[in-house]
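Mind looking over this structure? Questions follow.
Every protein chain of the complex appears in place save one, which is left out.
And then chain A:
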Amino acid sequence: MRNVKLILLAIIILINSFVTTACWNYREVENLAIVAGAAVDKGEKARYKLTVEIVKIAAGNDAITESKLMSAEGDTIFDCARNAISVSGKRLYWSHNKILIISKEIAEKGVIEMIDWFNRDSETRANVHLAISTENTAEDIFKGKEVIQSIKAFEMEEMLKNEDALSKAPRTEVWEFANNMAEEGIYGCAAAVKLQKMDGGEKTPAVGGTAIFRGDKLIGIVGEEETKDILFAQDNIKGGLLVETVKGKDKDREIPISFEIFKSKTKIEPVFNKNQVKMNVDIETTVTLAELGGCKDFIGKKGREELVKLSETILKERVEKTIKKIQQEYGTDVFGFGKRIYENHYKEWQKIKDNWDENFKNLQVNVKTKIIIKNSAMLSKPLEVRKN
């Protein structure tokens, strides 16, 4: 009896292991079209044209990855993605998507249509980087030539990730942008991408600059240096260089100097005075003197003090200038000044939130800068040129 039971059990287990071990809807790797990056343009026949960069995995001893472009049109992003089946015969697989590039033309009308699907669908990931193309179309970016990696979208992701050491473009993920759209007292921004000429006339995708939004609508793009100032005012500087030129001993010869930023902290404190609000922006940056292109001694005690003072004024002036420019030209609070008030001074915010956009344009911002030079790298003196 016991044996019969055992045998029966064994048979049941055996049959089950054949019959029930399978996936309901399994998909093999070679049947997937893995999306690395996506670009959205205005469509010719339908509302949107979606161009995706697909990773082709060639089987073999070494896995070789190749990039391939493919586009499809549709009335929504998901529609485009599904219509791509008729082009490739394979379903797009979105989990490895790294970047979403949107053309200027449609970003100006609002990007909510593009980013909703990335936040909502369970296959797409919400930590896709958001970027705006400064070229005519977003698709153009993918038509550039890659430099190091074979996949352009992965390359651009690396660029964005390494912005920490450059600070010339903000790094915004789709979910973060969605948060900024909803939060009070801040407008989102995204990185700008463009094509850059290389030797030999070929163009390659490059990241740099900030796309400025109002709500979900693109209203302008500012350059790389101004981006750094914006990042200073947002307290988002993680590294990068601070480059300036100062006058040396010879009146006609300027000395270029680069500081490498190691730590930067920006304190943003609103000051309330009756019905007026003022913003105090205190930037404290720890740098090393990484390059000193001249003979003047800026390292000794006296020279150092002079250099610090000079650099502080230069930094202060450029940040102030950029803030003023944003206030006057765009009038959108990309710095999140309003958000600071909302978070730390909730009661006052209730009074001013309704016309914050107007207030922001005329907001008085006091920038204070403090630069701490912690070392001058390996050299303790400037290089010398023998006189005679």
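What we mean here is this: a residue touches a chain if its C-beta (ideal position, glycine included) is under 8 Å from a C-beta of that chain, and two chains touch if they have at least 3 such contacts; residues count from 1.
Just so it is clear, contacts and distances are computed from a predicted model.
Set against the options "ABC transporter domain-containing protein", "Fumarate reductase flavoprotein subunit", "Spore germination protein (Amino acid permease)" or "Aerotolerance regulator N-terminal domain-containing protein", the UniProt name belonging to the omitted chain is "Spore germination protein (Amino acid permease)". For the options A:Asn31, A:Asn127 or A:Gln328, the residue in contact with the chain missing from this view is A:Asn127.
Here one chain is not drawn; of A:Glu183, A:Glu254 or A:Asp357, the residue touching it is A:Glu183. Of the options A:Phe78, A:Trp175 or A:Phe262, the residue whose C-beta touches the omitted chain is A:Trp175. In the full complex, chain A touches the omitted chain through residues 24-25, 119, 122, 125-127, 175, 178-179, 182-183, 339, 342-344, 346.
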